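One protein chain omitted, others in place.
Note that the chains are named A and B in the order they appear, and that numbering of residues resets to 1 at the start of each chain.
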Amino acid sequence: MLIALENVCKIYNQGQANEVRALSGIDLSVEAGSMLCLKGPSGSGKSTLLAIIGCVFPPTSGRAAIAGKQLARLPDRFLTIHRRESIGFIFQKFNVLPELTVLENITLPLLPLGISPRERRQRAKTLMERLGIAHRENFPAGQISGGELQRVAIARALINRPPIILADEPTAHLDTPLSREFMAIMQQLQAEGKTIVIASHDPLVFEHPAIDRQVAIQDGRIHVP
Amino acid sequence: MAKRGIEKQLNILDYALSSLWRRRTKNLSILLVFSAVIFLVASFLMVSKALSDRAGQLLVAAPEITVQRMSAGRQEAIPLAHGERLQGIFGIRRVVPRVWGYYFDEVTGANFTVLGVDPLQMPGGDGLATALARGRLPEEGEAGMVVVGQGVVETLALENRQLFSLFRPDLSLKTLTVSGEFAKETGIMTADLLLMHPAEARDLFLIAPGFATDLCISVANSREIETIARKIAELLPDCRVLTRPQIQKTYQVVFGWRSGFASICLLSAVAAFIILAWDKASGLAPEERREIAILKVLGWETADVLAVRFWEACLVSGLAFLLGMLSAFAHVLFFSAFLFRPILLGWSVLAPGLSLVPALALGDFLLLAAFTVLPYLAATVIPAWRSATVPADSALGG
Partner (left out) sequence: MFLNPWSIALTLCGLLALALGAVASRTALRVLRFWDLGSDSNRQISLEGEIWLSSTLMAYGLGFQIVTLFLFVLAADQFAQAIAGAMCATGSLLASPYGVPTLLVKLCGLFFYGFWLLLHQLDIRSEHYPLVRSKYLYLLLLIPFLVLDVSLQTLYIAGLKPDIITSCCGVVFGSTAAGESNLLGGSSRHGLLIAFSLASLSLAGMATILLRRWRPRLAWSYSLGWLCFLPLALVVITTVVSSYVYAMPYHKCPFCLLKPEYHYFGLPLYGSLLLAGFFGMSAAPTGLVRSKPGLARVVDSYQRLAVKGSLLLLVIFAGLSWYHFLKYLLVGGEG
């Protein structure tokens, strides 16, 4: 199993007055090469679950093994190191830095890895060509269209060659054709062996034929209909 | 491994540069204020160093021991007979009487240094001839001959005139003939100098024959200066004995004290800047917060973000240091430190209207950095850390 969660709980502000129980008793395992959709209304805890799978923070209790690493009790530094080796993130608002160029945005994850500018550009070039944004290489990311922005976000998620791709509401700011296009790209990536987890409540996503499995989250628990 | 580490730091440095550029208005204001502070501190240190170097150069030419007669706590003319009494002390090479004083010219308001000494008797007196731009040194028995410095030529508007007159204390006129001019390059020591034979100087100041203002004593072995000085003091109880090393140290103390005092004043400028820097660094704009959160979620460690901030601080302070230093250098060298003229008034006696050449060693750069760059780094470290610990998860979610 590439992702294995056992009885995972996440409590924010533990022991304080504003304590929030975001997740409780989550058991989830995802095989390598599958595409999973976490669905549920906003505030249901799916973003928190995605963050735990994405090694952004460890669970408060329970066991979480992501790409062969136990996350529980792992200091922030090692979560970060593991994250940059194993996870590619695509965010809801794409989270690009508008003043940096497309190339700079895509190669951001490579800077702390000590990869030379030449190799960075080479890697990014392959991805940009594949995603059809090569002509935008030196444009500031703030000046390109939404569809291109989404491809920049995908390229950035792929640049460190992670086995797992996570997407948080990726189609929330896209129109229907672009959303379809996004899913098509995800399907391709899955065919190449990537494991993909998408959190979305967009039917266009969770009803897409490429989705192997839907997991509904409600009030911090996996909802079995 | 090590190569990766260096490449990583280079990448981060590169990112820091672009990050500075993106926030250029904010950083430019910091840079300008910082350069101005460094400029002030650096000019001051350069001026005081240049002046104390100058004083050192002046003192090299000073006699090893100077003997002055004191009466009621004031200096008085010393009889030449005193000099003959000293001849018995072993180790004294030569005793040269000197008539030395200031002449205030009421017409131009200038102060001249009058030095009446026999150039043939002075140790290294033959060197004086090479310091002349033209003419020759006055010789024994030539009445009214004088060698003047370039400053004197300018103030009295001598140009090609050979003759000029000065007033004696009783307001009678003494006519002098220019026999030579000192070269411009020796200006540190000679700009305001009138060099004449002792008899002429006595005549100008109306000092009785057989007297001088002080006795200059040259010593065979410079290690014996203190011993000989003590013997002279014992032999001539009514005299003050000054040695060159002592004068030098006194000057150093005074310079050190003055520049120390001024440094404290300048420290307040540094402090004000540090407060500004702290304030600018600690206000974390929402875009900055967002940027750091994105970097962190993309796999940047806290230490990497701290490194970005560190390089930014280094770049800003390095550039400000360079700018401040260069402008201070220009200020001191080409504009004779005009901003500090009023503070340096007391020193103008030593270096009247001269260009100052700041000679800087590695240590002075370090001193300056300790005053400016280190406080800046210390002030920005905690705000930098605050920004670096923005949690990665704030980049997630809507």
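Operating definition for what follows: a residue touches a chain if its C-beta (ideal position, glycine included) is under 8 Å from a C-beta of that chain, and two chains touch if they have at least 3 such contacts.
Everything numeric here is computed off the predicted structure, so don't read it as measured data.
A.B. asks: For the full complex, can you list every visible chain touched by the one that's not shown?
C.D. replies: Taking every chain of the complex into account, the missing one touches A, B.
A.B. asks: Taking the entire complex into account, which one of B:113, B:302 or B:317 touches the absent chain?
C.D. replies: That would be B:302, which touches the missing chain.
A.B. asks: Which residue from B:6, B:206, B:220 or B:253 sits in contact with the chain not drawn here?
C.D. replies: B:253
A.B. asks: May I ask which residue of B:84, B:139, B:226 or B:279 touches the chain that does not appear here?
C.D. replies: B:226
A.B. asks: Which parts of chain B are in contact with the chain that was left out?
C.D. replies: Residues of chain B in contact with the hidden chain: 45, 48, 70, 73, 223, 225-226, 229-230, 233, 239-243, 245-250, 252-253, 256-257, 259-261, 263-264, 267, 302-303, 306, 310, 361-363, 366-367, 369-371, 374-375, 377-378, 381-382, 384-385, 388-389, 391.
A.B. asks: Please identify, in ascending order, the residues of chain A that touch the omitted chain?
C.D. replies: Against the left-out chain, chain A lists 11, 13-16, 58-61, 73-78.
Convention: only the chains that are shown with their structure count from here on.
A.B. asks: Looking at the complex, which residues from chain B come into contact with chain A?
C.D. replies: By the definition above, chain B touches chain A via 3-8, 11-12, 14-15, 18, 22, 290-291, 294-304, 391-393, 395-398.
A.B. asks: Give the list of chain A residues in touch with chain B in this complex.
C.D. replies: 42, 47, 50-51, 54, 56-57, 76-77, 80-81, 83-84, 89, 91-93, 95, 97, 99-100, 104, 108-117, 156, 160, 168-169, 172
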